[in-house]
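Notes follow the structure.
Note that one protein chain is taken out, while the other chains of the complex remain in position.
The block that comes next holds chain A.
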């Protein structure tokens, strides 16, 4: 029988909460982590607000040997991965090392670290550039450090597809589980809120220049004028459903039931962007109809024409106001490689508790964005399946569908709010 990839652990590092439960509580309450940029003085730059993780002390979560060797983005990845493993009750020492793998997404690599080293290069000279620059900046650094720390020596990798990357990573993780890998740490983080990183991001023309944290990022809303960047993300522990049952995993959040990725046609071609096709292919991959999806976590670009095209894609599949849509990333900003990973974590918690978190800030839908956008407050709902959609700058599209694991086939399923009686 085909091995089925389920998610048994969630680790979160988000601007509005460190740890899955802190993040989830904040998200349900509509508590935002977006605020004025404090990491540096943004006075000379055209951006003012961001989703910074304010209260993160790397020394509390990351081995001191690794701190000077790695970028903040890797610190957040190591932290999330450890939290996810702890949540899964999975002790890496109990698994054969070549049967564990790490597949993460990265969008910027170690930008903040790199900026520090470039500053040393230009102000003091080449001999002041640290040896660790060689390993801290590159996209695979987080995957590598997680792999080394936990002794996971199976097929590891990194995916770079901007905001869509984490869904591609999860798709790869599912493939690894199917082909026999016992456990995969997957997801993504990003942390590029330094002048160098933000200047690079700003070149896409999509960053919000608003200084009002509550009105800077309004996807699908009247007044949408770009997105707010943030840092952080999530890591997930995936394993085969039967393996998880065999080791009595404490929680099974859901199954990775469908995944697909597409690429946009070249700019100016006049052809439809690839997002709808990614959603459609993910449904087909899951063997599901649109009617079986209970909520869509939108990409939510916050750029009017991109919002319109996403709304059109959703409505083409689900019908006008045919499915609840939400964008809790309005409380964190777009986290690039971490964004879709955090959305997946959010979708799994949404299924667990039967409540859809709100999209904050948006008071009035933009004309043409005719969506059932969950706003104002969280909405209780029976959620058996959730779709996460993501678009990465440069033409990447991906969609993942997670489903609640079959209660009949998994009587061992327990969640904090619905303890199993078996």
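Basically, contacts are C-beta pairs under 8 Å (C-beta built on N, C-alpha and C of every residue); 3 or more make two chains touch, one makes a residue touch a chain; residues count from 1.
Methods note: contacts and distances are computed from a predicted model.
From the set "ABC transporter permease", "histidine kinase", "Glutamyl-tRNA(Gln) amidotransferase subunit A" or "Actinorhodin polyketide synthase acyl carrier protein", the protein name that UniProt assigns to the chain left out of the figure is "Actinorhodin polyketide synthase acyl carrier protein". Remark: the omitted chain is touched by one listed residue; of A:2, A:64, A:123 or A:269 this is A:64.
Which of A:132, A:196 or A:263 touches the hidden chain is settled by the complete complex: it is A:132.
The chain not displayed touches chain A at residues 63-69, 124, 127-128, 130-132, 134-135.
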